[in-house]
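A single protein chain has been removed from this complex, and every other one stays in its place.
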Amino acid sequence: MEMYVLGALISFILGWILRMPLFPRDKFSFEPTALFPTVPLTLGFLAVAELLLKLNLFVTFSISLAVPLFVKYLLNNLCPVVEA
Amino acid sequence: MILQIIVAFIVCWLNFVIIDVFLGLPERPGVRGVRQIAQSIKEYRGHINGGYMMGNIVCSPDASAGTLLASACYYAFSSPLGGLVAALAVFFGNRICSDPGYAGTTGALTTTLWIYLFSSYLGFQPEYFIAGMVLAIFTIQALHHRFSSKLLARIAKKLGVIE
Partner (left out) sequence: MIVELIGLITAYSAVMAILTEDTRRKMPYINAMNFGVTALIALSVKHPLSGVAALAYFIFSTMESNAIASTIDRLKEVESR
């Protein structure tokens, strides 16, 4: 439980340092922000890590440092936005 | 047990309808095919905004899918971690279907919270929530399209999402 709170806080703060906007602008924007795709993705990857191997401080730190970088630089290449 | 399934049905219905309406599903079609489904529901004398919401539920995993998959993974993993894994999978499914993914992820996380509270304080099992969610999507998508689209449009008007 503490690991999840710690990981969410670290990824939110790192997203803020990487100059992503803090909150989504409206309900239809695809722009990655520090709150929306970052924090749920961190929680999901931490859950996968806890199921596959035991969760300790090192794993929590490395996942929550990697996820904001992934969201900022790689997400739009992995899932490109197709406008209707 | 029947009473518990009915309570789970009410919780799931309110959860996914309120999140979907608030996050803008009845406002506009998200992808191309939604327009045709809404048009056919309108030709069946339903409401066009309810048709948009039903088409959006068909065409990308939204809060309804988040609710079902979070309860299914909670049951399969027998711990709240399943809900978080479901939120991750629903987010990537949403992005592949060219949807921003706010509704699905929020739905999965809130459902995990509800199941955790209900199972630790009231003794509910996660399979009641699976049955309740299947019943809820049955009332929206398969029971009576004219009535359900008008009901969804009325709820959206009452919450102030569409005029």
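Which chain is which? They are A and B, in the order written, and residues in each are numbered from 1.
Here is the rule we go by: contacts are C-beta pairs under 8 Å (C-beta built on N, C-alpha and C of every residue); 3 or more make two chains touch, one makes a residue touch a chain.
Just so you know, these numbers come straight off a predicted model, no measurement behind them.
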Touch list for the missing chain, restricted to displayed chains, reads B
Across A:L35, A:L51 or A:L75, the one contacting the chain not displayed is A:L51
Touch with the missing chain holds, among B:V17, B:C59, B:I115 or B:V161, for B:C59
Hidden partner sits against subunit B at residues 1, 5, 31-37, 39-41, 43-44, 54-55, 57-61, 64-65, 68-69, 72-73, 75-78, 82, 85-86, 89-90, 92-93, 96-97, 127-128, 130-131, 133-135, 137-138, 141-142, 145
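We take it that only the chains that are shown with their structure count from here on.
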Between the Cα centroids of subunit A and subunit B the separation in whole angstrom comes to 24
Within the complex, subunit B is touched by subunit A residues 24, 27-30, 36-37, 40-41, 43-48, 50-51, 75, 78-79, 81-84
Interface with subunit A, subunit B side, in the complex: residues 23-24, 29-32, 77, 81-82, 84-85, 87-89, 91-92, 95-96, 98, 100-102, 105, 109
